[in-house]
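Here the complex is missing one protein chain, while the rest keep their positions.
Let's turn to chain A:
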Amino acid sequence: MRGLPLAAWAYVCGVIALATGLIVVHFKPLSWTTIVALAVLAVLFLICDSAPALLNVERARVSLSFAASLASVVMLGPVGAALLGFCAVVTGQRHLATVKRLFNGAQFALCGFTSGVVFGALVPDNLEPGTSPHWVEQVIGPFLGALVTFVLVNLLLVAGILLLSKQATLRELLRESGGLAFGCLGYGMFGLLIAGLWNWVGPFAAVLVLLPLFIARWALEQTRAQQQAHAATLAALCQAVETKDYYTRGHSERVSRGSVMIAQEIGMRSDRVEAIRYAGMLHDVGKLGVPTKVLQKSGSLTEEEFAAIQLHPMRGLEIVREIGFLDEALAGIMHHHEKVNGRGYPMGLAGDEIPEFARIIGVADAFDSMTSTRSYRAARTIEEAVVELRKCAGDHFDPVMVDAFLCALERVGWEPPEPVVLPEDNVVEITLQDHDDPTVPIRVATDEVRR
């Protein structure tokens, strides 16, 4: 926190002073029932806030404590909600610096206060929580108003500190705030349920509402762990497939990374990006079906041997077909060697007939092949590979994808593989045929050059 700019310090102090001031000015002695409710909600707030968050974005977290906050807005009014917000100071997240704790408490207090004021202004007079037969219908409108206020104030205050302390740019914030706001609104809604039942079952209402949500959070965590395990297993198995050839190690991983770069650059939806990550990883598993002696042969191949190489996308498809992927990923694997001019394989598709995934993987595949060392040549530099990609765009590659890749390349860079050092004992297998390299097309015995 030492490096916090002066403006950020001023901002933090301002927020804290404002929150404290509001509470002091508006403070009225609390009734006994209010104090009990406040205590229970505070415990609830702290439990929810200390548990790992359900929704995590890099710099912010949305936890179920939103439900407690919103319940307090309905049940306790502006001052009570502000007091509850200050509980965030003693949150159970251990690694938080004092300044952060204070700021969090103050900003939650401000959120609670403003949304309490909004709720009080919108709701009909003399409406005690849960007492009227039509309570739900009467309160839902004002509650939504309060909820939106709460979330807006919260996002603005947090965005302010992130911008002033230069931890995030405006563009990043805008991108992330959509998901965040959605999560906050969703969790906040559960506050209404707690408030509505409080009169009848007391704090037990919170248990009934939050138990399913905590279980959901647990399930989502399990899901994330499984997803990671899945990705790790895929990567390890792909690596196993690659061990045969010293020169192509890590190729799948890098093609996967390159494909994701392109996909993000052209603004693909996140689930499709996920699919292309896997497709890139798996694009060459079918190469295992190509006899080793074909790959190790130096010089020209016979027609049959070349046909065996051309078949590898189909073999790959055969292996991964049963995985519950998006169909698109399968199409990407099958067609990643098609060319825009229609002279690729296995089907000879041209232009827009080639699936989008395949056009993306094709570019990343060729680029990685060119920037890697091969047994018959050294690795090309990134600049040479870029020139080659530009040259082949429109003929071999889809120019849109090439442009997207070059843009992404400029932004995030590319880590070419380490130069290959063959072990001394000379037992490793090396391949002499690289089907991915656009600059050195495979020679077939009839002397016809295939590009």
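Heads up, the rule we're going with is that contacts are C-beta pairs under 8 Å (C-beta built on N, C-alpha and C of every residue); 3 or more make two chains touch, one makes a residue touch a chain; residues count from 1.
As a convention for this text, contacts and distances are computed from a predicted model.
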item: Chain left out of the displayed complex - its UniProt protein name, from "Cytochrome B oxidoreductase", "Sugar ABC transporter permease", "HD domain-containing protein" or "Ribulose bisphosphate carboxylase small subunit"; value: "HD domain-containing protein"
item: Contact partner of the left-out chain, one of A:41, A:158 or A:192; value: A:192
item: Option from A:228, A:270 or A:381 whose C-beta touches the chain left out; value: A:228
item: Contacting the left-out chain in the complete assembly, out of A:35, A:323 or A:412; value: A:323
item: Residues from chain A at the interface with the omitted partner, ascending; value: 130, 133, 135-137, 140, 186, 189-190, 192-193, 196-197, 199-201, 204-205, 207-213, 215-220, 222-223, 226-230, 232-237, 239-241, 243-244, 285-286, 288-289, 291-292, 315, 318-324, 429
